[in-house]
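Questions regarding the structure given below will be posed in turn.
Yeah, one chain of the complex is gone here, protein chain that is, but the others are all in their spots.
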Amino acid sequence: MSPANTTNSEDYLRMYRQMVRIRVFEDHANQLYLSAKMPGLTHMCSGQEAAEVGVCEALEASDKITSTHRGHGHCLAKGAEFKEMFCELLGKAEGYCRGKGGSMHIADQANGNLGANAIVGGSAGIATGAALSAKRLGTKDVTVCFFGDGALGQGLLYEVMNMAALWKLPVIYACENNLYGEYSKVEEMAAGPLTARAAAFGIETHVVDGQDVLAVNRLARDLVERARNGEGPFFIQLDTYRYYGHHVGDINREYYRSKEEETFWKTKRDPIANFGKWLIDEKIAADDELKAVDKAVRADAEAAVAYALAAPYPDAAEVRLHVFADNAA
Amino acid sequence: MREITLSKAVNEAIAEEMRRDPTIFVIGEDIAEAGTPFKVLSGLVTEFGTERIIDAPISEPGFMGIAVGAAMTGSRPIVDLMFGDFLFLVMDQLCNQAAKTHYMSGGKLKAPLVLRTNLGATRRSAAQHSQSLHGLLAHIPGLKIALPSSAYEAKGLMKTAIRDDNPVVIFEDKLMYNDKAPVPEEEYLIPFGVANILRKGSDITLIATSSMVQVAQKAAEILAAESGISAEVIDPRTIVPLDEETILTSVRKTGRAIVIDEGHQSFGVTAEIASRINEKAFYHLDAPVQRIGAMDVPVPFSPVLEDLTVPTPQIVVERARRCVKGELFYAA
Partner (left out) sequence: MPREVIMPALGMAQTTGLIVAWLKKPGEAVKKGDALMEVETDKAVMEVEAQADGFLTDVRVAAGDAAPVGDVVALISDSPAGSGAAPAPRPADAARAQSDAPVPAAQAEPRPTPAERRAPKLAAEPEADAIGRRILASPKARRLAAEQGLDLSRLVAAGAPQPFHVSDLETLRALPAALAVSAPQTAQASRHLTARVRGDAFQGFCEWMRAETGASPDATSVMAGMAAAALRRGASDEPLIVAAEAFGQRRLYADPDRLGLGRAKTAEPGQAPALILRDLRGTGVAALRMGAEAAPALSVTRDGPDMLVTLECAPGQLQPEAAVDLISEFAGQLAEPLRHLL
C-alpha cells in the first residue's frame, strides 16, 4: 500500500508483485480444489488482479474494505499473507479465522478487511456502516465496498448508497464488472447503465479499464483522498474479466461463455502480462527481474501450501468458541 | 420509590448510556423529532443531536446493515425497528452477518449492537404489526434476546444490552409503554441469564415472558383465592441466555409447570423451555409440562377474534387447576 502520493519504481514493482501473488494464489487454490484437498468450494478472481490491486494500493492498512465470495484477491491486495490464507481455505487453526470462516468468509481484521461475504451484496451495509463509524468517530478512514455486477440486483445496495449520499459518507463503491453474474451475462441481468444507478443518488461515478492497474490506481488515489476529506461517497465501475468459471467446479462453461472470448481476455488483455510489458518498455524493470519475482512468489506459495497442508486443524473444543464475544467487565 | 412508565425507563437507559459512551448512536425511522411513533425516544435528539439520533429512510435492511458495519468498526449502534414484524426485512443483516461475525472471523471481529423492537398483539393492528417473533431469533446462535416485563426490567436490561459486546435484541411489549412500575433513581443493571421469581409457591410453577408475566401473576392470585392452589411465578427476563437452574429448581419443588409466552403455540419459546424441564427434571414431574402460547393463526383484525388468540389469566387458571387435579391425560 502506497504511503505517499507519488508513485515510484518501488510502488510499481510492488503492484506487479501483488498481482502476481494473487494469480499464483488462485492457481494453487484451484489445484487444491481439483485434487480434492480443499473442503467446499471456492471462487477465483484470476484476471481481476489489476482492478483489486489498483484500488488497494491507494489505501492504508487502517482503511477498510469489504469483500465478496470471490475474495482472495481483495484479501491479498489489502496485505494478507499466503500462509494464513491457505490455512484458512483448508480449515486449519492457523487460518485468519481459525478455520471457522473458510474461503467465503475470510477476514483479515488487522489489515482492515472486514470480510468476504457469501451473501451477494451482503457486505454493502457493513461497508457503509464502517464509513459511518469513521465519520462519526473522526478516524479519517475510507472504506471501499467491493462487489460484482451481479450484486446490482440486491436492494440493499441501493438502500445504503442512498444513505451514504444523504450523509456524505467516506465510502467508495467499487463495482468489478466482469461481464457475468454467475452464469448470466450482465446485460441480461442489469437494466440500464451500471453507473446510472449511483448517479441517481447524486453520487459521482467513474468508469475505468479494470485491466490497467495504473489507470485504476490513479483514479483510486484521487477518490480516496477526496473521500478522506469528506467529499464521498463515490462509485467506480471497473471493467474486468474472470478467467475461471463462477466457482472452481464451473469447468464446462461453453454454454454461457465462448472459448474464443476467454482466450482473447487471457492473451490480449492480461493485466499482469501487459503491466510487465509496460515496466520493461519504460525501463523500470528488466525482464529477468520480473521473472525472478514470478519465481520467488511461486516458491513462497509452494511453501505456504505445504505448510498449510501439514498444519493442524482446530481443536474440537473450538467448535463452541466465539459464538459470543466475552464482555470486558 | 418513584414510579415511571416503561417508555420513560427505556428513554432514561439510552440517554444515560449515551452520556457515558460517545460511540453510541441510535438509528431508525422517525426517531429524532418524532421520537418514534410510540414516543419512547422523545427528547433524545435535543440532547444528542442528529449526528447521534439518526433518522433513516424506510430502508430496514439498509440501516440494519449500516449498524452492523458501524458496530464492527468501533461504534455501538442502537437500531430502532419500529415493529417486531419488520424483523423479516432485516434477517440477512441480523442473522447472517451480525450474529455470525464473531464466530466466522475466529473471534477477531465483533458486532456490539442493540436492536430495539417490540412484540405483542391486541392492539387491533392486524397480522403484520402484531407478531411476537423473539422465538424465531432465539434459534440463531450468536444473538442474545431480552424480554423486559416491566419498566424496572426495561431500564436494567437495556443498559446491560448496550454494554454487551454482542448483538442483543430487546423486545418491549408495545401494549406496556404506559405501564408504570417502581424504578430506582440510582443506576442499576440487570444481568443477562438471571431469572426473577416474582411470587413463591409450592403447587405449580408458572414461567412467563414479557407481558405474560402480568398474566401469570393475575392467574396466581385467582388460583390462590379460589382454588387454594399456590403458584410460583418466574420471569426468565432473557431467553438467550436462559436461566435454567432457577426454573428447574422451582419445578423440582412443585412437580408441575406451565410456560406462558406470546409467541405462537407451536415451535416456539414454550416448547424449548418445556423441553428442558422434561430433560432435566423428568423424575420430579407429577404432570406433563404445559405450554400456553398465542394461537397458531395470523393475528386477526376484529377485536372479538384477536382477543381469542392470546393467553389470558383465565386460560392459565383453567390449565393450572386441571394440572394440579391430575386431570390432564392424553390417552395413547
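Each chain carries a letter (A and B) given by its place in the written order, and its residues are counted from 1.
Just so it is clear, a residue touches a chain if its C-beta (ideal position, glycine included) is under 8 Å from a C-beta of that chain, and two chains touch if they have at least 3 such contacts.
All values reported here derive from a predicted model rather than from experimental measurement.
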Return the single residue from B:V45, B:I140, B:A287 or B:A320 that touches the missing chain.
B:A287
Hidden partner chain, residues of subunit B it touches:
255, 282-287, 326, 329, 332
For subunit A, the residues touching the chain missing from this view
31, 33-37, 41, 249, 251-252
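Here is the rule we use: only the chains that are shown with their structure count from here on.
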With centres defined as the mean C-alpha position, give me the subunit A-subunit B separation in Å.
41
Partner subunit B, residues of subunit A touching it in the complex:
64, 66, 95-101, 105, 107, 109, 114-115, 117-119, 122-134, 136-137, 139, 141, 143, 155-156, 159-160, 162-163, 166-167, 321-328
For the complex, which residues does subunit B have touching subunit A?
23, 25, 51-52, 54, 56-57, 59, 61-75, 77, 92-93, 96-97, 101-110, 112, 141-142, 144, 163-166
